[in-house]
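What follows is a set of notes on a single structure, which appears directly below.
The complex appears here without one of its protein chains, the remainder shown in place.
Chain nomenclature is as follows: A and B, assigned in order of appearance, with residue numbering initiated at 1 for each chain independently.
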Amino acid sequence: MSKDFNMVLAGFGGQGILFAGKVIAYGGLNDGKEISWLPSYGPEMRGGTANCSVCISDKTIGSPLVVTPDVLVALNLPSFEKFIDTVKPGGTVIVDSFLINKKVERDDVNAFYVPATKLAEENGIKGLANIILVGKLFKETGFCSEEALYKAVEKCIPARKANMLEFNKKALEIGMNS
Amino acid sequence: MAVVFERPHALADVPMHYCPGCTHGIVHRLVAEVIDELGVEGNAVGVASVGCSVMSYDYFNCDMVQAPHGRAPAVATGIKRARPENVVFTYQGDGDLAAIGTAETIHSATRGENITVIFINNAIYGMTGGQMAPTTLPNMVTQTTPYGRDVNTAGYPIRVCEMLSTLDGVALAQRVTVDSVKNVIAAKKAIKKAFQNQIEGKGFSIVEVVSTCPTNWGMSPYDAIKWLRDNMLPYYPLGVYKDETKGDRLK
Partner (left out) sequence: MSERFLMKGNEALAEAAIRAGCKHFFGYPITPQTELAAYMSKRMPKIGGTYLQAESELAAANMVLGASAAGVRAMTSSSSPGISLKTEAISYMAGSDVPALIINVQRGGPGLGGIQPSQADYWQATKATGHGDFQILVFAPATVQEMVDLVSDAFDMADKYRMPAMILADGMLGQMMEPVEFKEEGEKVLPEKPWAACGHHNQRKHNVVNSLYLTPQALESLVKERFERYEKIKATEQRASEYLVDDADIVLVAFGASARVAHSAVDMAREQGIKAGLIRPITLWPFPTDCLKKAAQTAKGFLSVEMNMGQMVDDVKLAINCSKPVDFFGRTGGVIPTPQEILDRIIKFGGEL
């Protein structure tokens, strides 16, 4: 696999955008790829918009700021509207359709709709919509190997929150099966 | 023949640049005597400030660091944190300690930084030629208060010991002077205590020495001492403003 992935994940602060980006980044790293992860940062501490750029590549990564992503994962409407036109033709768009009641109007991208926030609640893993969407992204793009992805989740969850590990794995599976 | 009086070892045998009648010389000697008596010269690091005492690094025989204006307590903090086994002291004037370095003074005090501060308060900027200091008295004439310090425009003097005595981190805040033999002896006792506190790990200790500046006050040394008694001491009463060495300090 030698495809490069330049991704933007975007939503509200508190939705776990940066964490999801980190899981994706570790997935790539576990496959021996070059990786960069760049968060937006601003004056707002809670409830503002949050997004991050993740690059996975076989080559040295130049600018870590993704301007024209091949993958967009959107968790709220403002982010969806802000980034949808930046996605490269042929790119992939993953939408939390529970929070975003709009469809992608472009026909040159592959759009997938997952009611992740609702699925998370129904499955008793409230707050893990982000990881459900990572599961979906994995299924649709194969941005890393399955083994690397599960190892990534293990890496990103600190030992003191070990009980969260199973929930996160469950979230990945829900995403993969959606 | 028995030696009854000699130069303290910690005081370098060099001519000092201080003006005739200036009390810096006395205070230098007291600090050096204390260093000798406590046997800490080899362990001591002094921090020279900016002002008349800037060249004190040449006058003390212990290791010395020269700090930017007002930053002596910060520099001393760095030294003490790096080398807790060293006995670290600053030697600062009123402009340095109570104007440009007010933040450094207050914060090293409130941190309870385990250092010793010797503070010379002569109510004037000496080195630059006699400008108003934060401790210049109301109505006092200086180069930059030619009509006398007008408190309506230039504000009021700062009483440093009183101010610092409100801070929990301060172990000792004491004001002394060196206008008489009796007071010189009391000053030395206070300075010794301020060093002893550090050795015992008790925290920030400051000794304010109400001093003269005959040159910039425009007086003879004799008149300067008289002026100090008549004008400085009523505004800056001598005494112990804080002494936590016996009581239990808030932890």
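Rule of thumb we're sticking to: a residue touches a chain if its C-beta (ideal position, glycine included) is under 8 Å from a C-beta of that chain, and two chains touch if they have at least 3 such contacts.
Small disclaimer: the values here were computed from a predicted structure and weren't measured.
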Touching the hidden chain in the complete assembly: which of B:65, B:141 or B:186 does that? B:65
Residues on chain A facing the left-out chain by the touch rule are 22, 25-26, 29, 34-39, 41-43, 60-65, 67, 155
Of the residues in chain B, which ones touch the absent chain? 41-45, 47-48, 54-55, 57-58, 60-68, 71, 74-83, 85-86, 103-104, 106-107
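Following the convention adopted for this analysis, only the chains that are shown with their structure count from here on.
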CA centroids of chain A and chain B: separation to the nearest Å works out as 62
